[in-house]
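One chain of protein is taken out of this complex; the other chains stay put.
The block that comes next holds subunit A.
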Amino acid sequence: MLKQLPHRFALLLVVLMVGIVLAACNNDGDAEPADATEAKPEDVTKTEPAEEDATEEAGPKKGGTIVGAMYSAPTGMFNPIFYEEAYESNILDFTHEGLVTQNEKLEFVASLAEKWETNEDQTEITFFLREGVKWHDGEDFTAEDVVYTYQAMSDPDYEMAGGVRVNYVAPLLGYEAYQSGETDEFAGVVADGDYKVTFKFTEPNVSPLYYASFPIIPKHVFKDIAVKDITEAAESKEPGKVIGTGPFKFADMIEREQYILERNEDYWQGAPLLDSVVWKVIAQSVMIGLLEKGEIDFVASPGGIAPADHDIVADFGNINIIEQADFGYQLMGFKLNHRTTADVDSGAVTPENWIPNKKLSDPKVRQAIAHAVNRQGLVGTGHGEGLLHGRGQPINSPIAQQMWAYDESAATNYEYDVDKAGKLLDELGYKDVTGDGFREDPEGKEWILNLDYPTGNELRERSAPIIQSDLEKAGIKVNLRQPAEMSVYVPGLTNDNTDWDLYLIGWSLSSTDPDPSGLWATRAGYNFSRWNNPKSEELMQKAVKAPEAFDQDYRKQVYAEWQKLYSEDLPALLLYAQNSLWAYNDRIQGIKILPSTMYQDSHEWWIEE
């Protein structure tokens, strides 16, 4: 053995050298120009049908297993009413369904419910459920299951047990009374026979379908388990015991490594073609290699492919990449007001007590700052450029671009223009009087903006020093703070009786309703800018006020007005919306790409060998 040692050493050297060379090869790949065949966001939908046509003669075949990759293991809570993370939803998307789902235009369409009707003032919506739908354990799906799901989420113990989805039940009739334990009668969702169920709201509701879209859980499985004990129950955690109505059953798992979903033979839309879908937890650093090798068939949200890896994956040849805008954005917020120490201690959000942040309180100053940030530079225009390698775009409106309410023309686009920024600041009296290269405020005092940012999103982290240098080019002195991990950063952002001025944060928006008040209403906890604009408040309320708001065009118009106001008053500068990059092996056929998911109708997926 000892005699072999020099060989061993040599072998190791060879191994390492090869590794370094291979790594270098990959870099060469990086530098190659983008492949002409790559799918740009606009032509994804165009190329898809063509592919399907080409394979039509062969026809869908039954059988086979495909493997999906996720970068982090689910925490293991496979109960829709208690899960919180996208990793669980990767599995629940295949196993559970709601009354309605969304199509490619983000309209609500039938799923477990066949049709529905609202009463005149939209305080009630009645669903006629599909008959013959079976749970994975063979029991019938009925209206009682719908009632049970919403009743469990309204339970007095629901939040204490860790549930967070109260926004789906809060507008229901009698929610307060039931939730506080005043009454045992749950009046919000009422069954009438086995296949008819009515949702009743306290006030006229402009988007009742959104509230009715939550995944349904089976009453017969959970009825004997108290709501406070549901999270501990095997029925919420273990394969074979987690029961839904979806195309695949959660059949087996190697905890934190593999999650195996098997065909639901009795699926109401017909038995799925695939035998099984296996989710594997894969380190992000090796995912691409396994994707090329075919050990992984698809990867999507959260994470997908990193923008820098897009061209490498496109070059594999056997992988289709789906590129489309994400529902969300990154922003640089302006702390317009700070709260008082007393309010922070008591947790109160009382706009009357807010202390204006003089450094940023003039909207013109914020507009000047907006002109000084090179947002297109952050995004880049192609591979090797910017942080996103061109896989995204700067946006101007805080409503998801896919949404009907998004109106690009209403919002002001703050183009990158250092001279303009400088001119604006000069006019406002922010001039460099000390000659140190940085502007002082109109009173001649030093004007330093603190920029705080969190770790966790690498691209966002890297954008902070770039923004600093952009602003300093316009003579704005920025004090770039140390980044903090999210669990430290968010309390800092919330408890803002401090000297914070600029902050970075990202939001992931819902694909269901464009109402922005959860983030931008004056009293909203997430209104970290402490933006207090009565006009904005009025518009946001107007946009959801019955009966005018039943008309979508009316809402659209009000939101256009609000977007205009937002972009002028500028409580935050929207930096960019990143594109999501999903990929799948071209042996999988029948994948339907929707703006927010590619897992819909997975029963139609099949494998072409």
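Note that a contact is a pair of C-beta atoms (placed from the backbone, for glycine too) under 8 Å apart; a residue touches a chain by one contact, two chains touch by 3 or more; residues count from 1.
Basically, contacts and distances are computed from a predicted model.
*Asks:* If you look up the hidden chain in UniProt, what protein name do you find among "PqqA peptide cyclase", "ABC transporter permease", "Protein translocase subunit SecF" or "NADH-quinone oxidoreductase subunit H"?
*Replies:* Protein name of the absent chain (UniProt record): "ABC transporter permease".
*Asks:* I'm checking contacts with the chain that's been left out. Which of A:V344, A:I448, A:V490 or A:I588 qualifies?
*Replies:* A:V490
*Asks:* Of A:V197, A:L261, A:I282 or A:L480, which sits in contact with the chain we cannot see?
*Replies:* Only one listed residue reaches the unshown chain, and that is A:I282.
*Asks:* Tell me which residue among A:A177, A:L290 or A:V418 touches the hidden chain in the full complex.
*Replies:* A:L290
*Asks:* Would you write out the residues of subunit A that touch the absent chain, in ascending order?
*Replies:* Residues in contact with the chain left out: 1-2, 5-6, 8-9, 12, 15-16, 18-19, 22, 73, 75-77, 82, 84-85, 159-162, 164-167, 230-233, 236-237, 252-258, 280-283, 285-286, 289-290, 292-293, 295, 347, 485-488, 490-492, 494, 505-510, 518-519, 525-526.
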